[in-house]
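The complex is shown incomplete by one protein chain, all other protein chains being positioned as in the whole.
Labels run A, B and C following the written order; every chain starts at residue 1.
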Amino acid sequence: MIWDQYLPLIMFLISFVVGLLIFCISDSQHRLRIFLNLIGAISKLFLIAYMFWGVYQEHHYEYRLPVFPGIDFVLAADSLSLLFMGLSILLWLLTTIYAIGYLEHSPHQSRFFAFFSLCVSSTMGIAMAGNLFTLFLFYELLTISTYPLVVHRGTEKALEGGMTYIKYALTAGIPCLIGIVWLHTLTGDRSFHETGYLSSLGEEHYTALRIIFCLLVAGFGVKAAIVPLHGWLAKAMVAPAPVSALLHAVAVVKAGAFALIRLVYDVYGVSFLQNLGLDFPLLCLASLTIIYGSICALRQNDLKKCLAFSTVSQVSYIILGISLFGTLSTIGGVVHLVHQGLMKITMFFGAGNLAETLGIHKIDEMDGVGRRMPGTMIAFSVAALGMIGLPPMAGFVTKWYLGLGVLESGSYWVIAVLLSSSFLNCAYFLPILYRAWFKKAQGDFEEKKEASVWETSPALLFPPIATATLAFSVGFMVYSSVGPLAWIKMLANREYGYFMVYPIPYNLTLSNNIGNFILFVFVLSTLLLLLRKFLDKVLFFALPFVCSFFLYLGIFQNDFFLDFPQYLFGLKIAINPSNRIFVILISILWTASAFYSYSYMSHTPNRLRYSFCFLLSFLGNLGIVLVEDIPGFYFCYVLMTFAAYGLIVHDGTKPSQKAGIVYLVLSILGESMILVGFLWVVSYTQVMEIAQISSIIHTLPGHEILLGLFVVGFGIKMGFVPLHVWLPLAHPCAPTPASAVLSGSIIKAGMFGFLRFLPLGIAELPVLGTVFVFWGLGTCFYAALVGCTQEKPKTILAYSSISQMGLAAMALGMILLKPELSVFIQTALAFFLVHHALVKSSLFLGVGMPSSAKKIVLPGLALSALMLAGFPMTSGAFGKTFLKNCAVEAQVSSWTIFFMGITSFTTTLLMSRFLLQIKEKQPVSHEHSSALWQFISWGFLIISSLLFPYCFAFDGHPLKLAFSAKAIFSSLWPVLAGAFLAWFFLRFPKKLPKIPEGDLLYIWEAFAHVFFKIVKKIEYHPVKKWTLFSMVSSETLSKYSQIPLSLEARLQSFSIAIGFVVFLFLGLFFSFFFY
Amino acid sequence: MSHSMIFPVVVPLFSAFFIFALGNKVNLLFLLFFSLSSLGSVLFLLQNTLSSGPLKYHIAGWGAPLGIDLYNDGLSMVWMVGTSVIFFLILLYSHSYWKSKEYPQKIKNAFYPLVFALWSGMNALFLSSDIFNLYVTLEVLTLTAVPMVALSNKKAAVLASLRYLIIAVTGSLLYLLGVAFLYVGWGTLDISLLTKLVTPSPLSWGALALMTIGLIAKTALFPFYFWLPPAHSQAPSPVSAILSALVIKGPYYILIRFWNTIFLNIQNPMIDYLLGFLGAIAILWGAFQALRQDRLKLLIAYSTVAQIGYLFLFFPLAINNRNIWEIAIVFALAHAFAKSALFLVAGNILCLYEKDTISQLEGSHPYLGPSFFIFGLAGLSIMGIPFSGGFVGKWNILYTAITTQQIGWILVVILGSLLSYAYILKIIKYSFSQKQWQEKKKNPITFSMNFTALLLASISFIMGFFFLSIIHLISIGSPFGE
Amino acid sequence: MNPNMLYVMAGIVVLCIGLEGILTSKVWIKKILGLNLLGTGVFLVLIAFGKRSGQECDPIMQSLVLTGIVISVSVTALALALLQKIVSFGSDSKEEKT
Partner (left out) sequence: MTNERNIATKIIVKFMFFLMALTLVGIAWTAPAENSYISQAATHRVKEAGVESPVTAVLIHFRGYDTLLEVTVMFLVAIGAMAVGTSKEDHQPSLLIAPDEKLLAKPMIRILLPVMLTVSIYYLWAGAKKAGGAFQAGTILGAMGIMLFLAQKLYAREKESVLWRILLVSGPFTFLTVSFISIFFDNAFLEYPQSINSQLIFIIETMVKISTGAIFCILFTRARSLSFLEKTQ
């Protein structure tokens, strides 16, 4: 019906008319202006919803107005434009609310809001442009309408920044204009066509088309802030926060990216560009921008400038996605258009709030701001983690699809770009979060706004929370049929005829749950803000009950398989025989330490943060065992890593901060390797379930590298020798219950990874098997020896965990060598892990016990030390003999078996060193009232570690073995020898060599030092100096203009004029003789 | 033979004489009556042309060879309508401008009759199809424009007007010599007859050369631009608006008319390239000088010099596709609207400050808010931002330059628009600075002044949208051949 | 070469002298004189063209010249009025270089 024809025009006109109306309103009529703004925004929201539904029903909206002879002004709402429009309308509404709050008392508000809606209407125009001509038209209008916003403040700096911005933007128009005109001479007026309309041109036009492409990319690239042309973005940060939020998150920057998408897909067409050979340079440009943007962001101290540079690198993700020309990379690139918008706008809102309420502009002023403004900072942190690409948030979806796209397209070096970029993101976002949450505020903040029940005025607070919720829910509800991803898949399938890799079954159930999910999260966040005062008590005391609930599940719940298709990438949770024992183990440990922390942590200052991190790391740790699908596994793995970081740096001392950094660097490195492995597997097998993966992992092409990645990734978590440096630093400085859990169950996450992903019992991998065996042995001995030289008891315990894990790795190696024995060895391994977990955490808890109860603590610690060393008749002995039998069965070479025996000798050495240290150096334990809960949980753990070998009916086999005289003797002599040697050596500790805690750390520090030197050099690369406009700026112009001054004066006189008369006359007249 | 053709000439002339006779008693009512009737006469003719196509009118009943004919086709019609609208709006503006600027009564008594005489002279110029009559109308134009420049009673202004007079009259006399050659050679003065008779011969070449030089001098193309900046900047603002927007377009119209009628088949590419080259220099030189000025009206005047350069770029482009001239007309009209708006804004600024130095615009004066907005809107058309008339010109220059492989002009257009961005932004930059003003006295810039300037600026800005209808109007009587 | 071609040449010479006068003279009054010379030169050429091969002069040419003369008179009058005004301003402000 005719209504379809005018809908796009109406969509554009609404905000245009609102803009013009607001121009006429005087500054004082606040109410009327707010009313107009909101009416415009809401009506557009309804219209866009209607159009979404329409386009879904294959409706075709197009408005065509002939403007030039042969050229039409076309506004067509196809699916791609709707996506961009939907994003900008939604964010415009939020930013308007934010701006109303932000600009409460500032002058020139009418002018601001008028240009604000003009800017959005030109974004609408760009989104709906049907051909290049209309696109260029709105492209220029966008520049014009954004300039007044950038210089709104009117200060000297604002004007100068605005001038740079408009210079870049206007000059960008020139190559665009020439390119478009040239294209028109070649093809005439053609509207955007799905697979591009240039492929039909003949061969002779190819060079022209290449030049045109470069011109247009240069033109659109300025707005999309591609490297050489990005100078304006940081300068335009002088704009007020809502402007920099909307412009640099949604309108301007995305307009450039959107225009490039149109250019690549709807004008040139993907295949045509490939045989023009233009895809590779674009790819390089995008990668260069990603890296360069992040590096620049690294060095910024001003918060908004840092965000600006991160925008520079993030927008190039979109261009990277486009230039890879794969199905998945397209989806990844286009979906990032929406995700980056959501996340970046939240961060800018956050930055705006900080600037407006506390006057904070610099990053180093942000210490302890999390406590002062929790709501804003939660939103900011969600967005920041999303930008890094952590699973629940939207950023991960992009990284996931881009990764798959890269692998699908075959240019593997891009993976390195993606990884280094997310690494750099961590490098500049995490310090900000660390300052906000973990540092104490230096003195109180300068309160610019009057105090209110909320941390800042509601209009400033709710938009960031809303966008953060959106970013979170879009990331968490990936496959929901209403989210952007579903829309883009439909778009990719319908528009470009790409085979849809993961068809999303559209059903109503999926659509409504994203609605109620957003509602749920929004209500939850407001609830948290409301009752934040008593949240601290509630969460702290609920911890053990949550852990014990899962313990109950592990013990009594029979096997189940839950499938949540709408969460993440189809979350699947299951308890089955193989992971039940581990579920029980983990929940026992975490419940014990939760009870322990009742008394241990009851009076520490930021207890809420501790309990929050404790809960999250528990869920992550448990999830690793429960979850069945790969993205879910990765989500839990990352959750555990980052939450554990919170525990490590809890007490905020210098060493814990350093340990935190080392821990984070190494674990992020490991985690990204694992991610690459996962992407590799998924891109080849298109299968998400871990069970099916582990059986075929060794058959995939290039599986050596794949398995190598997994070994290093999980090895970092398990603490294999060169990769273990973070462990002795991190575990001790965490509060005792946390360090107990850290070395008790979190260290085993690596082992769970190996158990679930390696093809145990299916394929025989001799190489990998021997590597595991020898690496395990080496780790075991090295860690033990270094452990002996340590002073602090907790560090010694950390080293002992590393050595025990080495032992477990040997078992893994044996399984890989003899697949047929895998069941037998796996049970032995499981037994050993349970033993180690219980004993190690009881030791750690013991260390934390109050010194007053010395008489009880010491014997208890001695008992568990003996158990660990493998004193006969204890779980240690059973475990070790169990493993020895497996080695015998696996016909491993005899001396390896001998060495396995020796390990108990070294462990006893270590343990005696530990006991000596405990006796001499009386640890300053917390003086607090009742250590009741500590004793209960400690005692519980010791008893359970004593009893568990007997009560668990392991098909009777190991028990018999352990009771035989030979077994008792073989497990007794190493312990006695170890004790004797310890008594003899360790009496005079002076002679022992002094090895710093993280022994091989100084190698890694060397690497880091080199890296930062490079970064500093890149930062001051000449590109920064060569600004596009140093030549054209008016000062230089006036400098060169002295010469023509005299020329101008002479020109002014008559003589020249009349002289010209004669010349012209002669020239004109005699020109006829040549023709 | 409808007499509607002569009304556009007669009615403004009548109003000129009446207003002169009224002397001091001229008030808004008379002004409105006379200007509306003049505008009405033009619109009446427009309505006739639309219905019955191109019209020919034998004055005093004699035929073409003996008497003088008036010929009106789409080309002249568009010009007349455009100039009449601008005249009408500038007259409205000037009424309140004189009041707020407290000009002496003597100035007003002279200004209004001169403006109406200029209006009728312009209409006569567009209508006449006799080359000697064109000489006389050119003289009418000159002799109304020159005294208007001298109205502002400053030594520099009178000197500028004298210099303008001498150059303009020299140009006319050279043009007259060209008329003499044509008349001697082919015996008639009527354009339609000459188009049939004129053959390539030394006489016609000489005539072409002389006429081109004469008209270039009056349109202030590059070598002959030096009288324009002082004249247009010294004159009172409404006068400089009229001068910049309209008076220099008269000779340009004649050039286009001759290029498509008399000299259609005796021109050679060399001349077109020469004119194009001069235009290119004008663009770069004018824009560069505009950037260096620190007086607002001088800046706008030099920008006129630059924009005229654009007009002459169309000559080389039109060598073998003549419908580019329609674009030239639209571009000239857009420039007329935009330039008049700019000068009116300069007038607004001069109402507040006594000198129009740019640096003093630092603080955004509360009364100057709308003026800066209008300046921005008109500036967009000068810069050639999409959908202004300027953009239409820029787009088509590039389009034709690429199709006819004349790459040089693209470079010129690029540099020109870059420089134009610079000098427009030089002014707009100040509209946002923060300095607070506490101005108590009544706002001298009345609503009518702002409204007329806004109307002019917005017409120039949205000209891109009704471009096709203008093209349709121009093509009545197909002045540029099928 | 009929006799009135002589007058044409005379007219052209006068015309060129007028042009040169405007070009080289520094003084305004000389420029106005040059302008007049230019005018008379052109009118002389016109009339000379009008009168050829014996018949009496072509009336059209005469009327053109008549109109031209009136116009050049009024132009000169205006120029002189302007010049008078400049002189009346006196040479207080610095002498404008012509």
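Following the convention adopted for this analysis, contacts are C-beta pairs under 8 Å (C-beta built on N, C-alpha and C of every residue); 3 or more make two chains touch, one makes a residue touch a chain.
Nothing here was measured: the structure is a model prediction, and the numbers come from that model.
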Item checked: Shown chains that the omitted chain touches within the full complex -> A, B, C
Item checked: Selected from B:P147, B:P229, B:G250 or B:G464 as touching the chain missing from the view -> B:P147
Item checked: Touch with the omitted chain, as defined above, among B:F132, B:F288 or B:W409 -> B:F132
Next item on the list: Write the list of chain B residues that the hidden chain touches.
Entry: 1, 3, 6, 10, 13-14, 16-17, 20-21, 23-24, 57-62, 65-68, 106-107, 109-111, 113-114, 117, 120-121, 124, 128, 132-133, 136-137, 139-140, 143-144, 146-147, 150-151, 158, 177, 181, 183-188, 201-203, 205-206
Notebook entry, point to check: What residues on chain C make contact with the chain left out of this view?
Noted result: 2, 5, 8-9, 12-13, 15-17, 19-20, 23-24, 45, 49-50, 52-53, 55, 58-64, 66-67, 70-71, 74-75, 77-78, 81-82, 84-85, 88
Checklist line | Chain not shown, touching residues in chain A | finding: 1059, 1062-1063, 1065-1066, 1069
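Quick note on the criterion: only the chains that are shown with their structure count from here on.
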Next item on the list: Could you grab the centroid distance between chain A and chain B? Build each centroid from C-alpha atoms only and quote it in angstrom.
Entry: 62
Next item on the list: Give, as an integer number of Å, the spacing between the C-alpha centres of chain C and chain A.
Entry: 85
Margin query: Can you compute the centre-to-centre distance for chain B and chain C, using the mean CA position of each chain? Integer Å is fine.
Written below: 27
Next item on the list: Could you list the positions in chain B whose residues touch two or more of the other chains?
Entry: 163, 166, 170
Notebook entry, point to check: So which bits of chain A are touching at least two other chains?
Noted result: 1052-1054, 1058, 1061
Item checked: chain C-touching residues of chain B, taken from the complex the two chains share -> 132, 135-136, 139, 142-143, 146-147, 150, 155-156, 158-159, 161-163, 165-166, 169-170, 173, 176-177, 180, 183-184, 189
Margin query: Can you tell me which positions in chain B touch chain A when the two form their complex?
Written below: 163, 166-167, 170, 174, 200, 205-206, 208-210, 212-213, 216-217, 223-224, 226, 266, 268-271, 274, 288-289, 291-292, 364, 369, 373, 380, 383, 385-387, 392, 394-396, 398-399, 402-403, 410, 414, 417-418, 421-422, 425-426, 429, 432-434, 464-465, 467-468, 471
Checklist line | Touching residues on chain C, where the partner in the complex is chain B | finding: 15, 19, 22, 28, 31-32, 35, 38-39, 42, 45-46, 49, 60-61, 64, 67-68, 71-72, 74-75, 78-79, 82-83, 85-86, 89, 93, 96, 98
